[in-house]
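Sharing a structure, written as structure tokens. Questions coming.
For this depiction, one protein chain was excluded, whereas all remaining protein chains were kept in their positions.
As written, the chains take the letters A and B, and residue 1 is the first residue of each chain.
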Amino acid sequence: MAAPILSITDLTVDLPRGGDRPHAVEGLSLEVAPGEIVCIVGESGSGKSITSFATMSLLPRSLKVSSGRILFEGRDILTLSESEHAKLRGHRMAMIFQEPMTALNPCYTVGDQIEEVFLSHTDMPKAERKAKTIALLEEVRMPDPPRIHASYPHQLSGGQRQRIVIAMALALNPSLLIADEPTTALDVTTQAQILAMFRDLRKTRGAGIMLVTHDFDVVAEVADKVVVMQKGRVVEQGTAEEVLNRPRHPYTRQLIDAVPRRQAEVTQDVSGRPVVLRVEGLEKIYRVPASFGRAAREVAALKPASFELREGETLGIVGESGSGKTTLVRAMLRLIDPSGGQVFVDGRDIASAQRSSLRSLRRDIQIVFQDPYGSLNPRRTIGDQLVEGPVNFGMSRSEAMKRARELVRIVRLEEEALSRYPNQFSGGQRQRLCIARALMVEPKILVADEAVSALDVSVQKEVLRLLAEIRDRMGLSMLFITHDLRVAAQVSDHVIVMSKGEIVERGPIAQVFNDPQHAYTRQLLAAMPGQGWEVPDISTLPPVSA
Amino acid sequence: MLRYLLGRLGMAALVALTVSVISFGLIYMAGDPAVALAGENATPEIIAQIRAQHGYDRPIAVQYLDWLAHALRGDFGVSPYFKIEVATLIADRLRITMTLGVLGISFALLVGVPMGVLAAMRPNSMIDRAALFIAVVGQAIPSFWFGLILIVLFAVNLGWLPASGADSWKGFVLPTIVLGYYATPAIMRLTRTGMIEVLGSDYIRTARAKGVPPRKILFKHALRNAVIPVVSLAAVQMGFMLGGSIVTESVFALHGAGYLAWQSISRNDLPTMQALILIFSLFYIIFTFLADALNAWLDPRLRD
Partner (left out) sequence: MTMTRTLPLSPRRQMAQRALRHRGLILSGAVLLAIVLIAILAPVIAPHDPYRQSLVTRLRPPVWLGGTWQYPLGTDALGRDMLSRLIYGARVSLMIGLISAGVSMVIGTVLGISAGYFGGRVDSFVQYLINVRLAMPVILVALAAVSLLGGSLLIVTMVMGLLLWDRFAVVLRAATMQVRSMEYIAAADMLGATQPRILWKDVLPNVMSHLIVILTLEMAHAIILEAGLSFLGLGVQPPTPSWGLMISEGKELLLFDSWLIMIPGVALFLLVFSINMFGDGIRDVTAPEGRN
């Protein structure tokens, strides 16, 4: 085996005083060899990103390395001065970040920003810089490189911007590439292309790649070696094959067990049950008014969509960003006004209802949103927010409070929660409180709009289980909107696939997944990472001491 | 970009029109203008005569359009107090005020922007705290009082600079400081918050990850972005300075448009008052429009 490019020994990074633990990273050791992809996996707060920032010397001022060594190409980079380290960055080691939308300076063209790498580290003449940059744009498979070269970041999509960041990182052929959740903010099809690019790079460039991720399927897709982190410590490391299939540490096992399976746990036949929600030809068109040199246009955010939801059924609505799934939900609930179509709940149409009668109609259909931090009012107690619905519908406050206490227990929180404020809860707890708030008015239908997308896998699993349990216990019907096919597969009975504002495929979950009809569905399924990996059944593994 | 600017231009025109209505309406604010002009003890016949003479007996809309049509041609009538054309009077006085405005905003930018950048480089450091403290102190000093103090100190006690008048460049030093210091804290604060936000942004991290030298990160990547809102603020502040020139010019006895405004108001010289309010407002509208245009050039996102 080749000598490692990067070898981190016993690295400890201190957190500022007053945090919930003294170290962001504690006693971490790992190695990255040339031509090898090492994945660091962990949930939020595990310290996985801190490790990569420490290596790049990009730690925020409040975090300090207190001990350990980071040997890169034989030199301890912790002893380097800022300007010495700057000479390595972008040249010998390079980094790709999570959020492509904000990673580029809005004031300069992307060509300019890539060329800046050459400008900072070489004395290449201008023409050569440009030629190299165009070649790089080709290498990261950008269409029409000369045009892209002169484009500003805001003119490119998220996936394209991420390719620009990758092009920058590759510019001077670094021996170490660090990628911090590089595909988390991207659609699954873009993710597949970028992961494929990483696999190629390892071969063509021979660079060592350190990839930080929370997603075990991404690990399964690209990793040679895996490092699992929990609360700043490495709990397990080994080859991808070992860690993925025969995890030894209980925490690794817990994480792998929480990975959503690509099939439903239980499927039910709902065909004979009564319809509780019928959507007919619902559409949303935005009119762009005429302006200088441009005629008025109409943009269909949602083309006429129809579907039915039956009692006790969970209907998954799957699509990538921009597919129109959020527009569908918002138009259905009249959070935005639809341009046409009907939405029948109990035989009454929400889409054409007067503002005044909308209130009582919406009572039957409630929603849980994606962002656990934005969906609770930070200035009101949980109790106050829970009783809001029933009180608006005429229930007395004390009676509503009684129901609130009951529901808080159902979502497995303590009754004291009612007198607290949202900032006193974790993301998963908040999402459970949002579910409780929605259930306070006893709806027949619960809409979950990306309700688990912002949560760590283990928390995600709990919330999904809770939702299924509540659905069965209360006889609810559910609309489950998600971009994550795996999650959709796990919870839904039927599924609708959306693309470009249109429903392109629908059917029972097993049928859509095993025998997709539409080209887009096939493409989406093919792009799912980790398909070669059969998630092991943790219960059959030999026991280990914790 | 054309669309963005045309939108702004439309708003600017609408605002200008509204301001003209308000300026015109001023003469009716204190009641019947004919009565006011006639003075005390005027007989009803004299009042009626004045009313007819000035056209105050026509419908208000007609009077306004007539006034506006003249104003657009630069004709604001004759000042009853100075007994000369208002337009000539103002044109004569505006030079000093504009010089002062340009000097004042330059002073504010030259002090405020570097101070803001310096403070933002080390948030919560001694430099930062000192800069913020100076800003709070600066904002709390009334400018007329500050002017008087400067006169006592530099003109009376030290004798370095003249206490009043605009005979040489020396006469502009103190007024520039008095006019400029009041805008400095706002510019400094906006530069500081802008720089702190930008320096914490993802694209600065990207630039650092590329190995771009720190100085270049600060000036090429950070300042360029942080300065965009400062441009708008500077335009607004420059507009405010024209208003502020009333105070400054009367403290330093500079015979500019601000001083003229004060004279016309205390002498109840309505045509001059109307013209000055309209002109000062138009300057503000022009400055902010130019700032919008400059920002469209600085920020590629506004161009599409």
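Rule of thumb we're sticking to: contacts are C-beta pairs under 8 Å (C-beta built on N, C-alpha and C of every residue); 3 or more make two chains touch, one makes a residue touch a chain.
The model shown is predicted, which means the values in this text are computed figures rather than measured ones.
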Considering the complete complex, identify which of A:A103, A:M197, A:L376 or A:V487 is in touch with the unshown chain. A:L376
Touching the absent chain in the whole complex: find that residue among B:I50, B:V198 or B:A261. B:A261
Given that one chain is not shown, which residue among A:N392, A:N514 or A:Q531 touches it? A:N392
Residue numbers in subunit A that touch the chain omitted from display: 20-22, 231, 333, 335, 359-360, 362-363, 366-367, 369-371, 374-380, 385, 388-389, 392-393, 420-421, 423-424, 434, 437-438, 440-441
Interface residues of subunit B toward the undisplayed chain are 11, 14-16, 18-19, 22, 26, 29-30, 123-124, 132, 136-137, 139-145, 148-149, 151-152, 156, 196, 236, 239-240, 242-244, 246-247, 250, 261-262, 265-266, 268, 273, 276-277, 280-281, 284-285, 288
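One rule holds in what follows: only the chains that are shown with their structure count from here on.
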For the complex, give me every residue of subunit A touching subunit B. 56, 58, 82-83, 86-91, 94-95, 97, 99, 102-107, 113, 116-117, 120-121, 152, 154-155, 165, 168-169, 291-292
Touching subunit A in the complex, subunit B uses residues 2-3, 6, 201-203, 205-214, 216, 221, 224-225, 298-301, 304
